[in-house]
Structure formats: structure tokens, C-alpha cells
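With one protein chain withheld, the remaining protein chains of the complex are depicted in position.
The block that comes next holds chain A.
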Amino acid sequence: MIDVLKKFDMDELLNCMHCGFCLPACPTFQQTGLETYSPRGRIALMKGVAESKLPIDEEFEHNMYACLGCRACETACPAGVKYGELIETAREVVEDTKKAAGRQSFGRRIVLKRLFMHPRRMKLTGRALWALQASGLQELASKTGLVQILPREMTEMQVAVDRVASPADRKKRTRVVKAEQRAPVARKVGLFTGCIMDVMFYETNQATARLLSKAGCDVVFVDQQQCCGALHAHSGEKADAKVLAKQNIEAFEALDLDVIVNNAGGCGAALKEYHHWLKDDPVWADRARNFVAKVRDISELLTTLPLQVTKTLNARVTYQDSCHLAHGQGVRKQPRDLIRSIPGVEYIEMENADGCCGSAGIYNITNFDMSMRVLDDKMNHVADAKASIVVTANPGCLLQMKKGIIRAGLEGRMEAVHIVDLLDRLV
């Protein structure tokens, strides 16, 4: 127990002066008006636990997992409290305590361990999903109520899932996509495909490679890459997250790349934190730093490359920030610049664009009801923008926005699309 508590960075906890500046930024506080659902409250609870004034019990666990991890509070905090790190530690402490007590783990952990630790299993799931959809079973299942065997949360979310790529399509992927034209500075780019991304949004990864090739890069699909580890880190499984980080660093450094690019804000934020995760590891600290120095989000990279958007798109377009891209990586301007660079586009900034959509990793499965409350508020702003396209930069947000469009009855009037897919249609 005592060892578990040592994990908290007391200085960081004390840095919070309970000023409350973070409250208006926090989606869960906005929904509930309760301090237990606010960043200030959660930090106080962590401090209470760290000082052994509060037990690490189910209530604490609930409060730590009710946080979206969107890190909007971090952007708002004038004292510079590193909330993202604090919440990861808090969840780690919860999980460690449960393990020590031999208590049963969550569905959340089973999913993480069984699925996300094993890319092969992810691929299998992808194929199963494809088979299900291809055979029309999905439709049948929803009609007959067969989907009811899935937990309600998953059933609810699956309506937003597009058709996934077939195994035959997947086989066609070449390992290297050569540059179509030589850029002034030729770049050798490694594509971080992501685990869910590569299953559910396989085509977006292909599109990313096409775009980069048109912009003068040699793109490599790196074998041996693993899940980024973000979901594990956010779920208190830091040890697993570190294992994945090391495997990724190894896989990418073998290829001597100029840039490591990703198209998922959540994965990108994790990749850019590897040097923090591994800072105390004498063997890996330097290697992690070198790795992190090369990591870029696709929007960051594209805005530095000579990419010509040629086709015109006569549409009103708005952008939903990915929390981990905006609050985590500080990338806000580049995706907007890319959208504005499309001929014909009328760009409209929606209110509270960098407020979380409620997707937040697997939050929309684990905390379905709160996730939908946050989403419905978000959709009010989306609808107010009166755009026909809402652009996202992260697979989780994309799925959530698709779900939101259905919930808000905006189908047919509005589409949600990943920024890469949008650009791919137009170059």
C-alpha cells in the first residue's frame, strides 16, 4: 500500500492551488456541477489518497475513471498542473491496489490485455468484423436483436462503424510507397498505423501514404509495430504501456527514418510521451528521446511539405479538435490551415471546438451514458456551425462524431470525415 502511494508526485499535487480556473473547461463538471467530477476535485482526491486520508476504494476508482482524460483542464490551468500525468498515476495506483488485493479486474482491462497487447488478435477482430458486415450479418443481427449479446454500449456504438477493409484488400498493401515526385528535401517517413486505426480505418492509413507520397515522401509501413500504449497508460496499466513503447522504438529505429508520422491524435500524444514514460530507464531513455524527436502528427508534417490541393470543394466545413492533438500536443493551427487551403472551402469555427466530444479512448464504451451527454452538448455546437462536413483528426473522435450525427438526426445533411480522407479526395 505504502509503495503504491509513493507513485504520486506530491509537488505536482501541491501545485494545484484549488483556484478552480479549470472548472469551466471540464466537460464532466459541466455535465454534473459536482466537485467530484471536476479537475480540482479529482486532484484533491488524489492528494487525499496520497496523504492516506482517503482509501483507495471503489468510489475513488469510479471518480478517477469518470474523467475523460481530455486534458482541457491542463490547457486552462494557469498554475501549469500536469493533470494528464496525475490521472495516469491515480489510475495506476487504483489498478496496483486491486492487483495486490487479488480483486477481479474490469472488462476494460480484459479488453486491453487480450486485444490491444496483440496486434494479431486486432487483425483477427478486423477480419471478423469484415466478415460480419460482408455477409449482411450485421444488418440481420441488428434486426433480430442478435446484437443484444454484445454489451449495450458496444451495440450502441457499432451503428457508427463503417464497412472495414476486406482481407483481400489488406493483402494488397505494399510495405513501401515510393515518393511520386522528389521534394526539395526528400523524407523517409515511417507510418505509425495504430491498432484500431488499421482495423477500422484501414483506408485512412492507405490515404495517408498516398498523400505523403504525392508530397514527396517515401513511406514505410513498419512491420513489428505495436499498439501505441495510450489506452494502457490511461487505464492504469503503465507497465504494459512501457513494454509496447519499447517494442515500437525498436521497430522504428531499425529503419533509420527521418520522420515518424501518425494520423491519430490520441496515439500521437502517447508516442510523444515515450521519453517521459521511460525517463528512469537507463537503457531506453535516450532511445526514447530520439524516437520522440521524430514523431509528427500528419497535419504537422503536411503543412511543411509541398502538397497541392487541386480540386475545389464547395462546402462549409468545420473542425472538431482531437483533445490529445490540441491539449496534449498543442497542434491546433495546422489542421485548420490545411482545411482552409482547400479551394472553395468556407471554413467555419464552431464554438467550443476544442471541447471533448466524449469519445476519449474507450470512454464511450466504459462510461457510455456520460459520453453521450457530452456528445449531445457537442452536437449542439456542431449543428450551430451549419457546416456540411465536420473534420476530425483521430479515429475515436471520428467514430464518435458519426454517432453524434445519427443521434442529432443530421444524417444526410452532414458527414464526419478524417482530415486525411478529405485531402485524399482532393489532391
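Criterion: contacts are C-beta pairs under 8 Å (C-beta built on N, C-alpha and C of every residue); 3 or more make two chains touch, one makes a residue touch a chain; residues count from 1.
Please note the rule applied: contacts and distances are computed from a predicted model.
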| item | value |
| --- | --- |
| Name per UniProt, for the chain absent here [options: "ABC transporter permease subunit", "2-oxoglutarate oxidoreductase", "DsrA1" or "FAD-binding protein"] | "FAD-binding protein" |
| Residue among A:19, A:100 or A:255 that touches the chain left out of view | A:19 |
| Of A:5, A:54 or A:161, the residue in touch with the unshown chain | A:54 |
| Identified contact with the non-displayed chain, of A:4, A:50, A:77 or A:357 | A:77 |
| Where the missing chain touches chain A, by residue | 11, 14-15, 17-21, 23-24, 33-36, 38, 40-41, 44-45, 48, 53-55, 57, 59-60, 63, 77-80 |
